[in-house]
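Below is one structure; the comments refer to it alone.
With one protein chain held back, the other chains of the complex are shown just where they sit.
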Amino acid sequence: MNADTLLSYQWGQMAPEFIILGVAALLSLLDLFLPKSYNRRSLAWIALVGILIAVLSLIGLFDSKTASILHDTFRLDSFGKAFKLILLIGAACVIVLAESYDPREGFKKYRGEFYYLFLTGLLGAMVMTSSGDLITLFVGLELLSVSSYILAGMRKKHAGSNEAAIKYVINGGISTAITLFGMSYLYGLTGTTNLMEMKDVMTAQAASGQYMYLYGLAFFMVLVGLSFKLASAPFHMWAPDVYQGSPTPVTAFLSVVSKTAGFVILLRILLTLFLTMPGDESQTFSFLETHSIYISCLAGISIIAGNVIALRQRNIKRMFAYSSIAHAGYILVAISALGYFTFDAVWFYLMAYLLMNLGAFAVIQLITDASNSEDIADFAGLYRRSPLLAAGFAVFILSLAGIPGTAGFIGKLNIFMNALMTDPGHFVLASIMIGGTVISYFYYFGIMTQMFFRPAATTEKIKVPAGIGTVVVIALAGTILFGVAPNTALDFLHHNFGSFNDFLK
Amino acid sequence: MMENAWIIPLFPLISFLLLLLLGKRLKESSAYIGIAFTLFSLIFSLLVLGDRFTSPTYKTGAEWLKIGDVRIRAGFEVNQLNALMLVIVSLVSFLVHMYSKGYMQGEKRFSVFYAYLGLFTFAMLGLVISPNLLQLYVFWELVGLGSFLLIGFYFYKEEAKQAAKKAFIMTRIGDVGLFIGMILLFWETGSFEYDAIFKAAHEGNLSEGMITLTAILIFIGAMGKSGQFPLHTWLPDAMEGPTPVSALIHAATMVAAGVYLVASMFPLFSESSTAMLIVAATGAFTAIFAASIGLVQTDIKRVLAYSTVSQLGYMMLALGTAGYVAGVFHLMTHAFFKALLFLAAGSVIHAVHTQNIEEMGGLWKKLRITGPLFLIGTLAISGVPLFSGFFSKDEILVSAWNHGNYFLFLLALIAAFFTAFYMFRLFFLVFAGVPKKEAGNVHESPASMTIPMLVLGVLAIVSGYVNTPWFGTFLGDWLTKGNTYLEHGHGDSPVWIMLAATIVSLAGIILAYLIYSKRTISRDWLGGQGSMLHNILFNKYYADEFYNLSIVRLTGILGVFFSYIDRFIVEGLVSLVTGTVQKLGKMGSRMQTGQVQQYGTIAFFGLAVLLILFALTGGIFE
Amino acid sequence: MNDLLLSILVFSPLLGILVLCMISRSNERAVKWAGILATVPALALSLFLYSSYLGGSDLSAFSIKLDWIRFGNLADVDSKLFAVDYELALDGFALLMVLLTAVLSTLAAIASVSISKEWKGYFMLFLLLETGMLGVFMAQNMVLFFIFFEITLIPAFFLIGKWGYFEKEKAAYSFLIYNGFGSAVLLIVIMVLFARAGTSNIEALSYIINVGGVSLVAPISEGMKYGLLIALLIAFGVKLPIFPLHTWMLRVHVQAPPPIVMLHAGVLLKIGAFGLIRFGLGIFPEQFKDLSVIIAVLGVINLLYGAFLAFIQNEFKMVLAYSSISHMGIVLIGLGALNESGIQGAIFQVVSHGLIAALLFFLVGVIHERVQTTALPNLGGLSHNMPLTSGFLLAGAMASLGLPGMSGFISEFMAFLGLFKTDPLLAGIGALGIIITAVYLLRAVMGMTFGRQGASVRTRLVSDLNALEMVPVLVLLAFIVTIGVYPTILSNPLEDTIQLIMTGIRGQAG
């Protein structure tokens, strides 16, 4: 392979990734050479600028043709663009959070590292969204995972942080191994790692009913391995501990960016490989349709487990860990009930979830830092101490609970429609989902009770740092806008990305 | 004139509203408003009655409520019966208004009292001129409200409170019967209007059973209002109200509404012999039942109350034995002499400040006006010849005899005897004998009280002569004239019946005289206080106790039972659900031991289960 | 202008919220007045609409319909498929409910001057609640309906939980969870219909379900229709409430602040009835017909069950709470009868009980404010110090036990009239309720007002109603009596609605 073939690739397709990579490298160098005394906070702004530029370049790529470079290992289709956008926005918000994150002990020294490791993680996620090859998928996945292992353990002096990190590493390692094992079978049966080629081979073989059991095995191993990333039950158990232990911005990162990446890769693999592949010789149903029941099971268990266990939590971050498990379940409903609205539902829900969850975490970070503890009781009387903040938090919680007028409600609506319009409709799954929502009222409104009904321990006002303020405002605006006029988002999606028709081309 | 009859009820209504607004300021002078407006209605109703003699029944109405394609009308009607009732009601009401001015003097809530009187009068007059069952029901209930308010006028008295509640609820029980009957008739005949119903019933569009059923249901309503057994217990208690109220509501007008209802629904009843029999039987039984209780009561007003119940029984008996005229006739005469008796009793109470006849006596000399008037009333109710009661009672006995139900006839006769006896017992105990020392400075009542009594006294004598075997049965002819559904219920009246009636009443009087005035016979003729028979009668056959033990208790028990269902079953299920959810949560968080390897294990089991399921569901058999 | 009217009507309270934002929380008078005045525009507009409707003008002139949400990328297939429009409109029934809501909101706002803390937050939530309630009755598609329906949930939760009495938080929670459950079930129904028919417009749906012949996204089987109707019954049964889904509202009635209970008993419960009639009867008439007996039976159960329980309560609020259950039974009886008079009776009962309950709970609030208790054993002889209050209380009780000349009687009468036609025996059993209603109401009310003065009354000197408090009482009483004497003012607006429903039922019958 010589220079001009190398040059013949449209590297522009990878502009966002390159920008992130560059900024990460730059930051690492700066962190290395800047004097110890220098306060590394300002690096956050550089990172932020980088991300924003990446966003711009991505927007610039919106109307570019679907193309794939590097021997189809990297493909930039509308799917990739759409989800990259979510990742970048999420990352931008998290960076701002991180900028104003200032716990009592053990973070100042490592700020610099935090930012570029964060960016590398983001890079991994972005690579995952638009990889057309098992290898790139895997590398992206690992880039994300490894970075987040370190991020989780960022507060070296903080016991919880360390423990979270090690737990994450161990579980993550196991999951990686399982995923890889599944992938290795996929490769073995098809003899290629390129998703598109694999698809064709698999379709052909399945039509003649070969290796169905092995394919099943691979399918499940990949599914389970990725389920770790989504933290869907019963592969969720690491999540609460890790969420609780890690620094709050990292928790936000895990619950938003990392989770999104997980869904992206899951969709990528499942839809590319198993959607066209027939489930048996009588090629009535596709493999995915025949096996979607298992995904439904995961979804149901996640919803129930997440919501039910969250009831008993006193630690706010842990509670949100469980709620995020439940939300993963909601999104899985959209995937398992494969239908016309699946892409819309997943994308919109992830977008909404990003906004409301990040907004919530912004407030949580503020409060938990202010009162060096993470007990729900710290929110008591927030309404007195800072009415606006309380109101904002209330909106995020309502949105998480899926109350109309917020983005969360529309997201749920999408998922329901997708689940119920198929025939036979997924009534059981929908019922579980709605039931879970009702249960979730208990703990979501428990926070409300604290904020509005209980008297405050201290009456001193809370001063909101600029960074957190902006995140809250943006998230608030988004949550309400998408709740009141969801078509601003939906039309944007349809206008720029159509119906992801180029997904399999 | 008749087309303006609708205005008659409005006068009292206006006075009611005026007094509500201005009552506070007007104080005692509010009496004049009440009196004035009732006078107007009296005048108008007299005019209407006058017209009715000459011109035929007048009826009009307008659409009141539209249900789908059903039209329910409201309006008014003037036929013989309710023209007569208009006069009776407005007259008595007017007199009572006058009387109350003196009687209620110094009462703190004077204006309120008059307001209530106005409300009641309005309702009663409205009831009387209603052309259809629904409208009648509406006023029927309002009358109940008026009675309820007036009974409970002394709201701070526990007894008054209980009595009012009892009155409302007991009558309500009857009302539901009327309610159901009315609705059933509506679906059967497609209308609430009397004439439409009668037409349908007459032409046999209704099944025999349905007629009987509806008739009985309506009669239940009448029982409630007219205090017929077994719904009679509220009426004696209602004496807790001010005495003028007792005279107006619980003697002359409202309690007669039941009789009026049966009378005005007579064509329906007459279609079903069963219903007729039940009406007659209930009436007769109530007559003798109440009379027997009256024998031993010691509260002057309660004696009168039981006599009222018994007299109402008479009227029912009359109607039940096809004695339409007799019933209405007695209704009229009774209205006069019973109102008289109550007002007189009121003036007695006013004088001696007690209601216990044991503590009275020798008042004849003290109360020069009240005494004779009371005597007139007593003679009239006892059916002594030449007094109004004599003629009407005779009518009833005749109709009972002609109807051929001799047992009922016998009961009626005995009841007549009882009546004469206990009424004169009352009279002698109060007026004869030596004054008791409790009754110290006794004085006659003011003119505002005596004048109404005088008027009623006159009526109590003469009102009988509108329908007599000797001077022509004018009332009867007029009432039945032009009424297609009524045949004149006046066959031949054997003279011996009249004699028998006279004899029993005189016998009763003489016996009472011997016991309570002459003392030739021991007063313990019943075995005296504490003897079983006496106790039974004195405690009104323990009817109240029975109800308390059975119905009231049952309701309470049911309530408690339901409350247990609420607390344990319904709430229990709820807490079961929430409990399980909480339990699950506990279990889940228990699993979260913090042991990372356990997490891995669980995950691995998850994978294993998936694979096994997959294997079992056929993947392996490819 | 006309087509904006309804939107203004619905969202005018929100303007009040904006105004409130500018007033400082410490300025009690200003806040309270602003709160009261903010409810006036809605009242004025709804009165205007009502009068112009009686004046014969066509309500459809006011309806509005704008594109709002469109799910999916199907513009090229069918621009209306999976579209949720912003569409408000009124028919006679809805108009009455809106009027009821507006009136009660203003009165409740007046009653709210007794609120003792954090008036600002209180009135903001109060106004939000009003917007929700108004919207519910105007929404023309189920999704919009649901959104307003849920909007009422949140403010009510806070209003109960923060300004209520002793056990307020428990009450707020059971309110939230029960209603959350109810609306969850409702949401499933809505989404099934929406996802399978591709529209959530009520008319369109009832056409699709009843007439058919429209190609659906996915079929809706007969069995599914029954399932959906039963789900609706459960969803609205929680709100109404229908036994055994009623326990939550007891707590709310007892614990919530009186003005909120006025709205709750007056309007929020009625949303259940409204929904049953709108969706249950409107979309599934045929299925409703088959279930009508069950509904009537449920109604009788409600009626008697509530009555018997009210009879043994020793807390006046509990008596009223159970009486609400009992009276909602009459609504069900009317619906179960499924003929003109029945349905008309049900609707009348909805309105009339709204007014009566509001009146009674307002008086309860007054008494509680004076005497600090509404436990029957401690009360009695209130007429000594509070003749007016007692008098009105008695009037309210009379209205509630269906005394002719007051609105309660008309509805009771029509409901039973209806049921006696279809099922006389059941109606006969139900008629017992009329007696027991009288028993428990007199027991409670006379226990408070008549007789000797109770302990808590004697100890402190209590004042009677003041001028401001007279306003709600007189207004409500005026409405109650007017309806009772001249029911046509209600029945006229309802004609079209009821005709529509009946054709729906008959259409399937033939």
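In order of appearance the chains are A, B and C, and numbering begins at 1 in each one.
In the analysis below, contacts are C-beta pairs under 8 Å (C-beta built on N, C-alpha and C of every residue); 3 or more make two chains touch, one makes a residue touch a chain.
We take it that contacts and distances are computed from a predicted model.
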Hidden chain of the complex, named as in its UniProt record, picked from "Sugar ABC transporter substrate-binding protein", "Multicomponent Na+:H+ antiporter subunit C", "Cytochrome c7-like domain-containing protein" or "NADH-quinone oxidoreductase subunit K": "NADH-quinone oxidoreductase subunit K"
Chains still shown that are in contact with the chain withheld from the display: A, B
Omitted-chain contact residue, chosen from A:F18, A:W45 or A:Y187: A:Y187
Among A:K156, A:K461 or A:H495, residue touching the chain not depicted: A:K156
Identified contact with the non-displayed chain, of A:L30, A:L70, A:V139 or A:A391: A:V139
Touch with the omitted chain, as defined above, among A:R111, A:K167 or A:H426: A:K167
Contacts of chain A with the absent chain, listed as residue ranges: 134-135, 138-139, 142, 145-146, 149-150, 153, 156-157, 159-160, 162-167, 169-170, 172-174, 176-178, 180-181, 183-185, 187-194, 201, 240-241, 244-245, 312
Hidden partner interface residues of chain B, rising order: 589-590, 592-597, 600-601, 604
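By our rule, only the chains that are shown with their structure count from here on.
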Per Cα centroids, the chain farthest from chain C: A
Central chain (distance from its CA mean to the mean of all protein CA atoms): C
Whole-Å gap separating chain A and chain C, where each centre is the average of the chain's CA atoms: 43
Distance between chain centroids, defined by C-alpha means - chain A, chain B (Å): 79
Residues within chain C bordering two or more other chains: none
Where chain A touches two or more other chains, by residue: none
Chain B to chain A touching residues, read off their complex: 581-582, 584-586, 588-589, 591-592, 594, 596-600, 602-603, 605-607, 610-611, 613-615, 619-620, 622
Partner chain C, residues of chain A touching it in the complex: 340-341, 344, 398, 403-405, 409-410, 413-414, 416-423, 425, 427, 430-431, 434-435, 437-438, 441-442, 445, 448-449, 452-453, 485-487, 490, 494, 498-499
Residues of chain C that touch chain A when the two form their complex: 68-73, 82, 143, 146-147, 150-151, 153-154, 157-158, 161-162, 169, 173, 176-177, 180-181, 184-185, 187-188, 191-192, 194-196, 217-219
